[in-house]
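Every protein chain except one is present and positioned as in the full complex.
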Amino acid sequence: MLGAVGGFAHGPHAEEGEPRSAAVTTTRVLAVRLRWYERVPWRRVVLVVLGVAIVAVVVVGTMKTLGLPEAQRYTGQNWINFVARGISQGAILAMIAIGYSLVYGILKMINFAHGEVFMAGAFSSLFFADAYARSGFLDRHPVAATLICVAVAVAASVLTAILLERLAYRPLRSAPRLVPLIAAVGASLFLQNAFRGFFGPQPRGYPRPQVLGGQLSILGVPFQRMQVLVFVVAALSIVALTFLVTRTKTGRSMRAVAEDREIASLMGIDVDRTIVVTFAIGGVFAGIAGVLYAMTFEQVQFTMGFRPGIAAFTAAVLGGIGSISGAALGGLLIGLLLNVGPALFLTGFGIPSPFSLRDAFVFLVLVLVLVFRPGGLLGTGEPEKV
Amino acid sequence: MSEDRIALEVVGLTKTFGGLAALNGLDLRVREREIVSVIGPNGAGKSTLFNVITGLYEPDEGDVRLAGRSIVGLKPHQIVRLGIARTFQSVKLFPNMTILENAMVGQHCRSRAGVLGAIVRTPAVRREEARIRERARAALAFFGPRLVGYREEQPAFVLSYANRRRLEMARALATEPSVLLLDEPTAGMNPRETLEMRDNIVRMRDELGLTVLVIEHDMRVVKGVSDRVVACDYGRKIAEGSYEEVAHDEQVIEAYLGRRAVG
Amino acid sequence: MSVPLDAAAPAATADRRPVLELRGVSTHYGLVSVLRDVDMEIFPGEMVCLLGGNASGKTTTLRTILGYVQPSEGQVLLDGEVISGLPTVEIVRRGVSMVPENRRLFGSMTVRENLLLGAYLRTDRAAVEADLERVLETFPRVRERLGQKAGTLSGGEQQMVAMGRALMADPKVLLMDEPSMGLAPVLVEQVFEIIRSIRALGRTIFIVEQNANMALSIADRGYVIQTGQVVLADTAENLLRNPLMREAYLGEL
Amino acid sequence: MLEGRSVVRALALLAVLSLVAASCAGGDGGDAGGGGGDGAIDCATVEFGCVEVGPDDPINIGTLLVISGADATLGQDSQNGVRLAVDYLDGAFDGQDGTLLDHPVKLTNEDDLCSAEGGQAGATALAADPTIVAVIGTSCSSAALGVADTILSEKGILLFSPSNTNPALTAEGTHQPFYARTAHNDRIQGAIVAEFALNELGGKSAATIADESPYTQGLTAAFEVNFEAGGGTITGSEQINSEDTDFTSVLESLKAGDPDVLYFPVFVAACSLIIKQARDIMPDVELVTSDGCLSSDTLKNAGDAVNGVFASSPDISVFQGDPFYADEFVPAYKEAFGTAPISVFHAHAFDAANVLFDAIEQVAIRNDDGSLSIPRQALRDAVFATEGYDGVTGTITCTELGDCATDVTIGIFEAPGWPVEGGTDEPAVYSDTKSLDEVL
Partner (left out) sequence: MTGQPMSSWIRAGLAAAATSIFLAAVGLIERFRDLNLVGEEVTFAGLVMAVVPFGVGYVLARPRIERGERREVPLPRAALVGAVAGIAAGLGFGAAAVAVDAFGVDRVRAVFLNVTEGLIELVTFGLPPVAGAGVLAVMSGALGALGGAYRRSPERWRRPLGTAVVAVLVLGFLQRIVPIALDQLNLERDWLYSRRTGGLTWPGAALAAVVAVLASVVKARLAERWRDLADRGGSEGAEPFGGLRLRTALFVAGLIGVAALPQVVGSVVSEVLGTVMVFALLGLGLNIVVGYAGLLDLGYVFFFATGAYTLALLTGATLNTFTGQAEPALSAELGFYLAIPIVIALAAATGLLIGAPVLRLRGDYLALVTLGLGEMVTVLVKSPWLTPLVGGPNGMRNVTDAALFGFGFRSPQHFYYLGLAFVLLALVVSHRLAASRIGRAWTAMREDEQIADAMGVNVVRYKLLAFAMGGAIGSLGGALFAVKIGSLTPASFEVIVSIQVLGLVILGGLGSLPGVVVGALVLVGLPGLLREFEEYRFLAYGAALVGIMALRPQGLVPNVRRMRELREEERAQDAWARASIAQEREDEEEYEEPPVEPAGGELRP
């Protein structure tokens, strides 16, 4: 027995024939030495270098941009417009981001198809909006018409979200994490192409009530009316959601399920129902965002969910996924970054057409946030425990 | 053979999580070929101590020395290579790898074949692979017939609870350590298995010449294996000495054992 | 290890109706049989413990009672009504409550929220408030911590909150899953102290334990389960005296 | 033992090599069956041979258009045009396919996926089918450039595009011998738009927006070259992603250069958005776009904002005034496909198909048994020799480099007077005809 065991009790670099004895073990520790480069924390070095490089690019780029000769420089009004647009786009992103955040919080999965939930809402309400626009109802009763469109969009988004949960995710709930994520990627592809099949590939104009056109002056700064509406609606609904989650029984059940599904069910909480409710709330927000988005850009298409979806997810991560205020903050920041960033950081380097690189920008931010602060801005940032 | 050489030394170790000190200036010395038990209530910082020693956490203050050299700041895999192996409180295996493969992973730090070698499969690489296999088998054989033979090719998850613990230990042995850290090696075992495990721990010292640091709640095991017992509470050492000394220490009884257990 | 099972029914309780009853329950996971023809009865006000080694079917028994697993044969009855086949929520609503293994509090919620979640299904606000008060009386230390995040409590306090949370449902039967698991000896004592105090409230308790000594020292009766079958059923005293028991579970070799 | 196996391996290797060699040797032996016509052409000897169409077989025309994905409307529209041409073979849009030389015409549709690999896969499939007489396609220049044009030219199969406008396809040095198109070369359109911007709009400075398609790249490049040559300055060129929806920042940054004219020959989706967003951001700048945007969808999607936007296009007032297009073609399109024309190149496809059919009629050899032999080289030559063909899109005359829309009349239309469904059909506000030789 001893002999057999002794077989593994000798040095790593020892040759087969070396004498084996238990005593060897104690001195072996000294035999293994780490070389100097093994003590260098390489990952951290790379990160620091990367961080410094990026900060340098941003700072230098900004300075160069602001130092451009008068003729090539953006005016103050340009910047104000960039910012205003960033905020309004950010508000929409925040509303989509909430859907990602809620679902992630409760199921620990990225609902990759949430962008399509958003698209479903916008697209489905088109047919009502279009009919109202043609009949003149949209401009005669803009509030009522818009509310109906929102209701339709919300219904469609909620339905899509619930079907998604029921058919694609629920059967996989206890599977390893990657499985539902891959299913979500599939579902996203499926939904996009299903809508394309239903309604055709071409973009469709989405009418906007005339009252929402034009500008509104706030503190002497002209804003698009639509932008103001978007911001107000987003802010209100986020406040409402915060109340729902922190103060109501439904909210408590959602938090309980998010934390420990099994124990929640022991408390008598219907876990399946709570998850459905969570998806539905995400759908409500996506639906509202869908109409706002469609009215802002006055156009819908089956691919419209993908990029906003990614940007919104980035926003959710940036803010700290699982956190509602985080989603709001993240949305605003991403919106700003998309609209101000390329102009501010890249123009100075003389990079042609800086806005063509804006999507690359979003992803760069995503990478940086995850690398340097994986918990997000409002998250804990703590690594996972053993 | 100087039995008094210090194998592992922990000096003034401090580690806090969000303001709470899990370790608070802990000192600990383990001599070569000694079995030291660490006891203490939950949250006393015992597992944190293991995590710091094995490099999973970095300490806020203090030093960990293996045979006199500081190992603080090294990565877990480097520390394994230097000769410290461990098991976990909740058994952590690679459940879908076979039993033999689990043990072979232990040999990873004792082998060096690289990408090119693996692709070309040079004779040296083949020899090394054979050696890995042989030593992994030897480690499994330490626990008698339970993990060898046809069982080698079974996935680890089919094992019973006790055998999982044994396999985890065999995997640790396969890293050819000089110091072995065992975190509650008998938790969840029935009395028969517990006794067997107790004997195995003693054999590790006697037959393999290992230095063993063990966290244990079962006082019968602590009594049966320990050369020395260290009691902790709130990340601090509150008593140290032979089992009898520590078991009758007022502070230890108060914080950990309770009146009944001693009687 | 074969012992006649007819010693199972405790004479003293023969005339009463059991609160919780398992009648010939068999459970399968897929094609694998886990429980085989299990009969158990728990009478009002009684404390019954279920003993057994790892993977003997203890946890599955609890999961079957709670409706996470459907028995493939047999029935689970609560107060004479069949509850097997009902969803977990409904079973909880009818008065089965469990203190899970490792306490499993909602760490990011306050102690108060945790306790209130225990009463999630109850709509009688006044009674819930009264029960909350009673729980806090039973565990005065919890009162001091009401506003604190549950995750920041010490192990013993957490155990109290977990017990209190289960009590808040005002259950007919309280199930406990390995309350002493992974606790230091001093804490184990504390936990059993807590269980005794709950017993004193007159609650019916069904406790699953590995620490047979401790469990039998406070229980009325016990069942021993092995590879999915009940192999022993007797009063706690008899079980403590049973030589086979002593060898296999009480650690006296 | 080991040796035995290596012998086997060596043998196997040898076998493989000999097969490879055999395939190389045999590869180019054209086996286009020699039905032997009675005309001047002997199919057995002529380069690329003939397509044999059996007595009861249809004439098989390939299409290589984008019919899936985001650009599907483009290809679908062209395909519809081809289908209408088949319908019209009997001289009427009656939903009944006509015949060509007493043979029915069958369309074998492939998808160019609007990408190089799609072009390759589709072209390979069509090239492999010996019954394919010619191919209408591609939709996207990227599918043709160096891919489909090369593959089909090597097989002597004509690739006739209704919608490739990228100049490189017919440029000296890159043109492939069997490639031709009825779509106009971007160089002409770019030049005329630049002229319009300089002279009619009085613009001194201009900014451009392109997207990631070679089509818009070509147009903006042509515009920029000609605009600067005419004395204007380009204040900024941006590139967008056609799937984006928010171009405000791009516009904002272009606005910083204070241009007089904004030229953005992008496709409908992005175009309508740019129109609406540009109206808000740069209300004083003249907006000019091109035929990729000239669509009823734009009018619908962009709403009022579109009014006053100029769009260049082959002057379809030619076929505006032509009752055939308005009264026959468009209604037939609606009847057959359920919608008004969904994109811009259906008419070009219709013309391409008709030119092709005429050429087939010219060169096909009728055999006694009712079968046909269509010599490939002659067919190509016949198409390239087309001169003064009166098509829906104008007069078609092919050059040696395959540009069949040579003397292109480009009209500029001011919305809502666009010559599309939903527009008010006013004549072009500017119109000019140029030949390829006249432009840069």
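We just call them A, B, C and D in the order they show up, numbering each chain from 1.
Basically, contacts are C-beta pairs under 8 Å (C-beta built on N, C-alpha and C of every residue); 3 or more make two chains touch, one makes a residue touch a chain.
Since we're looking at a predicted model, the values are computed, not measured.
Asks: Can you work out which residue in D:222, D:285 or D:379 touches the chain that's missing from view?
Replies: D:222
Asks: Out of D:49, D:81 or D:122, which residue would touch the omitted chain in the full complex?
Replies: Hidden-chain contact among the options goes to D:122.
Asks: Determine which one of B:5, B:31 or B:75 touches the chain that has been left out.
Replies: Result: among the candidates, B:75 touches the missing chain.
Asks: Since one chain isn't shown, list which residues of chain B touch it in the complete complex.
Replies: 54, 56, 75-78, 80-81, 85-86, 88, 92-97, 101, 104-109, 111, 113-115, 117-119, 121, 125, 128-129, 132, 145-146, 150-151, 154-155, 157-163, 171-172, 175
Asks: What chain D residues would touch the chain not displayed?
Replies: 5, 8, 11-12, 15-16, 19-20, 22-24, 27, 31, 54, 56-58, 67-68, 72, 108-111, 113-117, 120-122, 124-125, 127-130, 140, 142, 145-147, 150, 166-168, 171-174, 187, 210-214, 217-218, 221-222, 225, 237, 239, 241, 338
Asks: Can you name the residues of chain A that touch the chain not displayed here?
Replies: These residues of chain A touch the chain that is not shown: 42-43, 46-47, 50, 109-110, 127, 167-168, 171-172, 174-183, 185-194, 197-200, 310, 313-314, 317, 351-353, 356-357, 359-360, 362-364, 366-367, 370-371, 374, 384, 386.
The rule is simple: only the chains that are shown with their structure count from here on.
Asks: Moving step by step between touching chains, how few steps can get you from chain B to chain D?
Replies: When the steps are counted carefully, the minimum from chain B to chain D is 2.
Asks: For which chain is the distance between its Cα centroid and the global protein Cα centroid smallest?
Replies: Most central by this criterion: A.
Asks: Taking each chain's centre as the mean of its C-alpha atoms, give the chain farthest from chain C.
Replies: Most distant chain from chain C: D.
Asks: For which pair of chains is the number of C-beta contacts greatest?
Replies: Of all chain pairs, the one joined by the most C-beta contacts is A-D.
Asks: How big is the gap, in whole Å, between where the Cα atoms of chain A centre and where those of chain B centre?
Replies: A distance of 42 Å separates the two centres.
Asks: Compute the distance, rounded to whole Å, between the mean C-alpha positions of chain A and chain D.
Replies: Whole-Å distance between the two chain centres: 40.
Asks: Which residue numbers or ranges of chain B touch two or more of the other chains?
Replies: Within chain B, no residue contacts more than one other chain.
Asks: Touching residues of chain D toward chain A in the complex: what are they?
Replies: 69-70, 72-73, 237-241, 243-246, 248-250, 252-253, 255-257, 268-269, 272-273, 276, 280-281, 297, 300-303, 342
Asks: If we count contacts the way the header does, which residues on chain B are in touch with chain A in the complex?
Replies: By the definition above, chain B touches chain A via 1, 5, 7, 32-33, 51, 56, 66-67, 73-74, 78, 81-83, 88, 107, 109-111, 131, 134-136, 138-139, 141-142, 173-174, 176-178, 207-211.
Asks: What part of chain A is in contact with chain D in the complex they form?
Replies: 72-75, 78, 81-82, 85, 89, 200-208, 224, 293, 297-299, 301, 303-304, 306-307, 338-340, 342-343, 347, 352-356, 358-359
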